[in-house]
Every structure is written in C-alpha cells, then in structure tokens.
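For reference, the structure I am asking about is given below.
Omission of a single protein chain aside, the complex is shown with its protein chains in their original locations.
Letters A, B and C mark the chains as written, and numbering starts fresh at 1 in each.
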Amino acid sequence: MAVEHDLETMEIPVNMGPQHPSTHGVFRMVLKVDGERVVELVPHIGYLHRGAEKLCENMDYRQGIGIHDRTEYLAPFHAELALVIAVEKLMGLEVPERAEQIRIIMAELNRITSHMMFVGAFSADAGVFGTAFTYAFREREYIQDIFEEVTGDRTMYGYFRPGGLAWDVPDDFVERVRAVLEHTRQGIDDIDNLLTKNEVFMARTRGIGAMSAEEAIDWGLSGPMLRACGVRHDLRKAQPYCIYDRFDFDVPVGQYGDVYDRYLVRLEEMRQSVRIVEQALEGLRDGPIMPKKMRRRLRTPPGEIYQGVEAPRGEYGVYIVSDGTDKPYRMKIRSACFANLMGLRDMVVGHFVADAVVILGSIDMVLGEVDR
Amino acid sequence: MSGSAPAAPPREPQAPPEVPARREKTGIEREAERLTPVEFDRGKAPYRRVLPGVLLAPADTVVAMARKSSLWPLTFGLACCAIEMIATYMSHHDLDRFGIMPWPSPRQADVMIVAGTVTKKMAPSVKLLYEQMPNPKWVIAMGACAINGGPYTRYDRVLQGVDKIIPVDVYVPGCPPRPEALLDGFLALQRKIMAERSAVG
Amino acid sequence: MDHLDEFLENPWVNGILGLLAVLVLIILVVLALIYIERKFLARIQMRLGPMRTGPYGLLQSLADAIKLLAKEDLRPARADRWVFELAPYAVFVPGFLAFVAIPFTRNWAVSFLELGLFYVVAVTGLSFVGLLMAGWASDNKYALLGGMRAAAQLISYEIPLVLALVAVSMVAGTLNLREMVEAQGRVPLVVWQPLAFFIFMAAALSELERQPFDIPTAESEVVGGPYIEYSGIRWSMFFLTSYANLFLYSLLGAAVFLGGWDWFLGRDAGPWLQALWMAGKTTFLILVFMWARGTFPRLRIDQLMSLCWKVLLPLAFLQIFLSGLVLVHGWPDWALLLTSGAGLLAAAYIVWAAVRPRPLAVREAVASGSVA
Partner (left out) sequence: MSSEERLEKFRPGRDGHEARKALRVPPPRGSVFDLFKEALPDVPMEAYQAVKDVVIEVSRGDVIRVLRTAKEDPRLDFRWLRCLSGVDYMDKGLEVVYHLHSYTRNHDVTVKVRCPQGDPRVPSATAVWRGADWYEREAAEMFGLVFEGHPNLVPLLLPEDMTDHHPLRKDNPLAEIEEWQGDRLAGRAEEGAGGEEEG
C-alpha cells in the first residue's frame, strides 16, 4: 500500500466515562483510537473513592461490617465473611457448626446473584437489548427474596458477625432455598441457551481480550479472570476457610483466557455453587449460631492478619493490624477488581473499540470495591 | 424527606374555611386560578410559538401530563444504589410501566437519578451532565449518600449530598432504597410536575 | 361538484393531498410502532411495558411526542451550526420520499411509478448523508465514530439489498411494484427466492441499524452515535425516521416477497380487505425485526463488513446468476426454489464456518503459555 504514506491519519483520543453506559459505574478510560482500533488505553479510577479503609479504622469491628457490605456491593456476604473470619482468627473464636453452614449457603447464593449480574451486564455490553439482563435479574430477585427474609435487607445484609451470625434463619429456610434452587438451575440453563451458543455472541467474545497465564499471574489477577487463563487456583480449595474443605465441588478452568472463557467459567461456577448449597442444606442441623460467651465490645488482641476469601470477582482480602482496642489500627481491603483492572490495558490494546467495551464487561468490576 | 424539595408549592392545604361553601373545584380549575403570568421569553419550546396565549393553561396541563408520563432518566449509576436502580428497571418492578425508560445520552434525558455516593472527584462530571441535559429537567437524589453523604459522609473526599452542586427535586431515602422507594420517588416527581405545570418553561 | 372533481383531478393537488395523507399515516404508524415495540420487547423480557399512560399505556407514544416537542432544543457551542441543524431533515426527507412509490393496496399509492423499486432504493440510499452530517457536526467523538460507522454500514449494505431486489425483479419481470405484487398471484416470491429474501432481511436490518447491526448507534459503545448531541424536536425527527424506515422496509418486503395484497386473497378483494391483509404481512415483518432486536447481541464493525462483502454480496450475485440461468433456459419454477435454497444452505454454512474455526487459531496461540 504505497498510498498509505501520503495519507495523513490521526489518532484521536476518546474519553469513555466516568458516565458511560458500559463502564458499570464511574470508571473512566481514555482510549487513543486509530480509526476503530485502540492503540493506547489509560484507565482512571477513583471516582468512587470514599474512604472505606479510613472509616473502618474509626469504627469498631461490627460497625465495619456495614462499610464492607457497601464496598463490595454485589457480593456483600463475601466481604462480610472476609472481615469476620479475620476478626475470629485474631480473637481465636470458634464458630458453631450451624453458623458455618449458613454462612456457606449465603455466600454461595450470593455468588450466584453476583454472577447473574455479570451475565446481564456483560450481555448488555455485547449488545443484547436487555433480554438476558431481565432473565438474569429474575433469578437475582428470587434469591434476594431469601436474603431479605433472612437478613432484612435486599442488598446490604450485615448478617455475619464475628463468632457467628446475627440471628437465626427463618423456620422454612431449607424448603425456601430448595424451591428457589430449582428455579435457579432452570434460570442458569435459560441463560446458557440464550447466549452460550449464539453465533453473534461467540463471534463477539471468542479470541477477544486473551491473556496468558503468566501475564495473568504477573498482573496479580484472581478469581474467574485467573481461572479462565488456565490457572487452577481457588481459595476455597487451596486454603479452605469456613468449612469449604468438607464440600464436594469442582473448580472450572478456562483454556484460552479470552472473554468467552471468562463467561463460561462464571456460568459453570454458578452451577457449582448450586451444588455446594445443596450439600450445605443437607448438612444443616439445629444448634447454636454464636459462641456461648461473647463480649459486648470486641477487643482483639494485638496482632495482624491477612484473610482472603474467594469472592465472585476474585480474592477479597482484609488485612487488619490490631492494636488491642475494639477498632482496627489499620484496615486494608485487598480488592479483586483493583488487580483485575490493572491488566486491562494489555488486554484491550490492539482490539477494536467495541471489543474494549466487551473486555471491560468481562472483568465484571465493582467500582465500590476498586476505589473503596 | 421522601417528598418533594422545599421549592414545591403546597398541594393539599388550600384555605379550608372557604372551600366547603362552594362547589368542589377540579384540579384543572384550581390550577387555572393559581396561574400566574408566564414569561414568554423563557424557554424556546415550540409549542409556545404554535399555540396562542389563550390556550396556555390547558396547553400547560397537557404538556405537563405528557412530561410526567414520559420521564426518561439518564443511564447513570454511581455506586450501590445503581444496582437497586437497575433492579427497578427489570421485570419485577418495571419502570417502563410508567413510561420511564433510560437513555444513555444526557441530551435526550429528562431526569437524572443520582444513585450513589458523589465524591469530590466525580462531582464536576455530575454537574456537567446536569448542565448538558435540556430543560425541563429534574433530579432525583437516590439513597443516603446522594442525600447527605450517608455512611461515608465523614470522609473528606466525599461530597456531603449532591444538592450542593445541583438542585434536587426528590429525595429518596434508604441505603440503598428499595425499588418500591424509587418508584415512590418517581410518583412524587410526577405529582410535583403536575403541581408546577404553570411554572416550568 | 364538477369543479371539485376537476380540482382533485389536478395532478399537483392530487399529489400534495397524497403526500399529506402519507405524512399523517407515517406519523400515526410510527407512534403506534413505538408503542408496539415497547410492549413487544417488554413481553420478550417478561415485563409489562407501558401501562399507566392511558389504558394499557396506549397514549405512551403521544406523551413521548408531546414531551419531546416541548423540550429545549440544544445545540452544542462548538457544533457546526448549519450542518447540525440540517442533518435531521437530510435524514427525514429521503425516508419520507420513498413512501411515494409504495403501493398500500391495488389502487392506493401516491404514485404508481414504472420504476418504483428503483426509485425506492435510490431515494433511501441517500439517508446516510444525514447521519454523516450529524456525526460530523456534533463536535463529539462518539458522534463522529457513529457517523463514520453509519456511512460505512449503510453504503455497504445498500449493495446486497439492491442485488437481492434485482434478483426478485428478474423473476417477476418488472420494476413496477404493483406489477411485482401481481406477478405473485399464486405463489409469493419468498418461496421461489428464499436466498434473496434472507439477503434482503439481513441487509434491511442493517439499513435500519437495528440489532444485531445497530453498530452506528450502539448504546454501550458510542452512546447513541450520531444522535448523541441532539435533543428535543430534532432528535425526535431522527427517531421518527428510524421507525418510518422500519415501516418502509417492512412494506417493501411484504410487497415484494410476501405477495402484498394479492396472494392469497386474489386481486378482487375490496380495498379495505387488501389494506388489512397488507398491514398484516407488514406487521409480521415488523415483529420479526423487533424479535431480532430483543434477542441478538451486536456484531462488531469488521465482522459486519466481512459479512457484507464476503458473504452477502457473493451470494446475491449467485442468486442473480442462478435466477438468470433458470429464466434463460426456461426451466420450471421449482428449479428457482432448488437453486435458491441451495444458496441459502451455502450461506448458512459460511456463517457457521466463519464463527467456528477462525477464533480458535487465536486461542490456541495464546494458550501455549499455560501453567499449573
């Protein structure tokens, strides 16, 4: 193409966000595009930085649960879980069996709702006019009804406590969850039928945003993003917390690390979550939900701990430095999307603008957790 | 707090001693009585040029009814409340029943739902988006954070309420508000539009 | 009375009255279409759609229209004033003009042109100019991207659209739309020319910028594309035009492929019955277009282009060649079906093959670095 040298082309910067339908909140990225192709990407975060860590350092541990809920607002149970496990380990508390089972039921149901949100938003990014979104939200609403019956709120639960649970579940809890699980299984199949084999969806997602396992580890990705690259790492298996070591479930792993694999991994994780919940329902026995003697003020002995849990988006970790009072001296939140977003530039550069949107959607970020 | 902003005129208490003596007035008649001279240079809406001044009162009513039935919010979520906002659009609650459907561009939007914490880094963008919306426009502050900063109010990078940068019409409390609360906020906004029909250009 | 008849016989008066009638019809139909689309998509998405504005939300479109008329008409400060303000007309006028040649029933049309099909195709081909003007003048990068995409897409898909229509007009032996309809008295052309019908539908979807080809106006990528900076009445003109075009292409498809008012009522049915029958077929096509919108993700611009130039265009030429072969040799009609059906299968295979193996090569190359 000899003519190419004579033509004057210009790379134009395109600013996406902070308000853009596909940025899932207030993420901003500045793309430099050559025609439709992205040649450079600079992500900007911090538009939702609201000081969760600082506020936690000025609250006692139980108050901090609320802040953690709002930090990871699509998977609040996992955020609570990380905090309460860290405090329990600092204090050396023993959690009753029933509380552990209920925690796992709640956390896994929450994983389903979170992935449902991913499927809906991701399909909207890929261009489905809301249909998969409403299908996914139907399942979410059924599960959220259970959450509401148990905890009293639709989204911000505040249900786990250091040592156990705030209160016991309703009497018909097991039957309710079983009934909803039937529906959820059907709903996952519905979404599977709607999207997975759709030619346009496959054309848009396969081979897009691929990342090798080495790169993924180097950037510190975790969760489904990492597993889609072929690394079989799941904290529930590698370093079991709660009583995950007693459950029988598989860790789905992708092969190529592209957007389609991330979608498939999350779809399969939902099915595995259903399995875990069923097993936990089998094992649910009557019993106490809190240790016998709990102090009114939770004073942790001096020390420090890092506790991570396998949240739907990756490892949600809490690093607590305790100075012996009822407030953490330092509370660091290790958020999954924060690390997952770091690799965004490597994934996007070279693709089209439309792919950038899909790749961003595949990260399934929660800005509250990224910016804290 | 969930009602309209203080700027809204009082709706129900209308001089109780005199009303019972006469026939109960319909809403349109009451509004026509309260009608104040409208400045013609305000707003360049085409209907004002098309319809003569005599028809202003009914035209205002019709336009206000059209406006309240077709409130298009800006697709715009900030934080946790956005999830509940999306849930309100979805099948269980379905804002589309009220003619409310989201549009991604501020130029085509009527309502801005500030759903979530407004940080000081985000505040200029929120203000810009508000300014980009064409008149008439309304703002719903959804959730404790948008109302006054909510649980994050003591952190110094957080704006303590979105009403510091843009005027807010309806406050929807909750952390986050339930979808029903947001629906109620929209209904309150519809009442407000009808009550203010003669004042909005 | 003679004077009145004489007055109405005047071709100018007749034409203007016809145009006015068409304008009113378009506006009414568009209002109905917007309502129908919202209801139909809502039902696909398990929602109710508009319910509160009038009985079953019937007045919803009217409310939207009045609101949009009463909205402030903004023009960005740095926009190119004349181009920006003229662009809606440049889009609206061609779409409106095309209705002149469309026969609604055997006797109802503004004008029965001898080259009706040619005229419709020629006039609708102009509408991209308005989109390009809007994209260029808006001083917005999304609008620019969208305008460029619109230009590329509309021009490209004009070609398969025209070629598909050429193939059917060869079989019908005329370019006059009324005669084309009457040529399908016994069997509609979709039976003899399924491949041409498929190409027509795909290209029409693309010309209409609807899913899966809504690339110029993609909400999650370019936020409405060329329309992004328009508000109030100008934006509603774009909106009106896009639905008027939906009506236009459905009418065209119903007339050219589905036998119009003729098949199978016969041409002696009353005008109202004919109109009803035509409306039924048009509605069917409109619902097919809406159904695609409710279920498909969006293609990418390069996939769109390769679908056009590598699949639809060769197939359209193949269709013309096969039809010509059959017509020249005077083979029976079923040969048309046979050849065209074979072509349709070829199209299906090409699409299938395009989606399947090509991304796999990328995926394998990436996956070579996997660990663990």
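The rule is short, and it goes like this: a residue touches a chain if its C-beta (ideal position, glycine included) is under 8 Å from a C-beta of that chain, and two chains touch if they have at least 3 such contacts.
In this text the structure is predicted, and so the values were computed from the model without any measurement.
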TODO: Using the definition of touch stated at the top, determine which of B:G77, B:G161 or B:P177 touches the missing chain.
DONE: B:G161
- [ ] Would you write out the residues of subunit B that touch the absent chain, in ascending order?
- [x] 1, 5-6, 120-121, 147-149, 153-157, 160-161, 163-168
Task: Touching residues on subunit A - with respect to the absent chain - done: 45-46, 49, 51, 53-55, 58, 89-90, 92, 217-221, 231, 233, 238-239, 299, 301-308, 315, 317, 319, 321-325, 329-330, 332, 334, 338-339, 341-342, 371-372
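The working rule: only the chains that are shown with their structure count from here on.
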Task: Separation of subunit A from subunit C, taking each centre as the mean of its C-alpha atoms, in whole Å - done: 42
Task: Separation of subunit B from subunit C, taking each centre as the mean of its C-alpha atoms, in whole Å - done: 37
- [ ] Determine the centre-to-centre distance between subunit A and subunit B, using the mean Cα coordinates as centres, and give it in whole Å.
- [x] 34
Task: subunit C: positions in contact with at least two other chains - done: 45-47, 219, 223
TODO: Among the residues of subunit B, pick out those that touch two or more other chains and give their numbers.
DONE: 75, 90-91, 104
TODO: Spell out the residues on subunit C that touch subunit B in their complex, using ranges where they run on.
DONE: 38, 42, 45-53, 57, 59-60, 62-67, 69-74, 219, 223-224, 227-233, 235
Open item on the list: Which residues of subunit A touch subunit B once you look at their complex with the stated criterion?
Closed with: 18-21, 24-26, 46-52, 54-55, 58, 66-67, 70, 73-74, 117, 133-134, 137-138, 140-141, 154-156, 367-368
Task: Residues of subunit B that touch subunit C when the two form their complex - done: 43-47, 62-63, 65-67, 69-70, 75, 90-91, 94, 96-99, 101, 103-105, 107-108, 110, 132, 134-136
